[in-house]
Every structure is written in C-alpha cells, then in structure tokens.
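Please read through the structure below; I'll follow up with questions.
Heads up, one of the protein chains got dropped from this complex, but the rest are sitting where they should.
Entry: chain A
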Amino acid sequence: METQPLIVERTLNAPASKVWEALTDNEKMKQWYFKLESFEPRVGFEFSFAGQGSTGEKHTHLCRVTAVEPEKKLSYTWRYEGFPGDSEVSFELFPEDDKTLVRITHTGLETMPQNGPDFAVSSFSKGWNYILGESLKKFVEEQ
C-alpha cells in the first residue's frame, strides 16, 4: 500500500554545493546534525549514532545510505535498534539562483514505533495517509 510521506521544505541562503557539503562532510555534519564516527556519501555505507530522536527518545539510530547524486540527492534508511519499523530519509537539493531549496522526505514513518516496541504497526500503516492527509489536518486545525 502506498502511503504518504512526511515532507519538509526550506529555501536556504547558500548554493547547492555548500548545502551538499553540510549534508555529507562529517566534520560539517557534526556542527549541525549528529556526531557520527564516520560518514561517506556512498551507497551501502552504514552508520549509527546514539541520538535523540524526534520524540525525545534516546535510541541508537541505524542508517544505510541508499542513494547518492552529488549536489542533488542523498537518501538513507532510518530505524531504531531493537524496534520494528524501517523508514527512509531523502534530502533533495534544488538550486534557486544562489539559494537552494532543500526538501526532506521521510517515507515509511507509519512503520515506526509510536508507543514503544509493542506497537501494532500493521494496523497503523493504513491510518497514516489519514493523519498526513488534508482532511484530518484541516479538521484538527479547525477545532
């Protein structure tokens, strides 16, 4: 079943080459992203880090690079050690004059644990589109 990804976009005041370096050069990544032991923008490269996740949890993040198109696209899988679920994060860069539109697409979030490891993923995935879909969003905002 196809589910809707989470998409976050931002236009950054820097050329795509600089944004790409910030996304792929470990020394630069350390300054704004996560402190990784090593990072290589190469398909198949695996890395992990004990980071604070989106919900404040401190789990080991396990990632594997799945797509590398210099200055255009970087993707890696994103999951938590010891938990079900496998999601994927993509960073896409779109040059706009001397600025760059960055689009982060997080797919497979519906497979991630919501309430801990005993979460019944299968039942939730079908509700995912509903959550990200306009209907619920509008309907919640209108209240």
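Methods note: a residue touches a chain if its C-beta (ideal position, glycine included) is under 8 Å from a C-beta of that chain, and two chains touch if they have at least 3 such contacts; residues count from 1.
Here is the rule we use: contacts and distances are computed from a predicted model.
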Under which of the names "YbdD/YjiX family protein", "phosphoenolpyruvate--glycerone phosphotransferase", "Branched-chain amino acid transport system permease protein" or "ArsR family transcriptional regulator" is the non-displayed chain listed in UniProt? "ArsR family transcriptional regulator"
Across the whole complex, the chain not displayed is touched by chain A residues 6, 8, 10, 12-14, 18-19, 22, 28, 31-33, 53-55, 102, 104, 106, 109, 114-115, 119-120, 123-124, 126-127, 130-132, 135-137, 139-140, 143
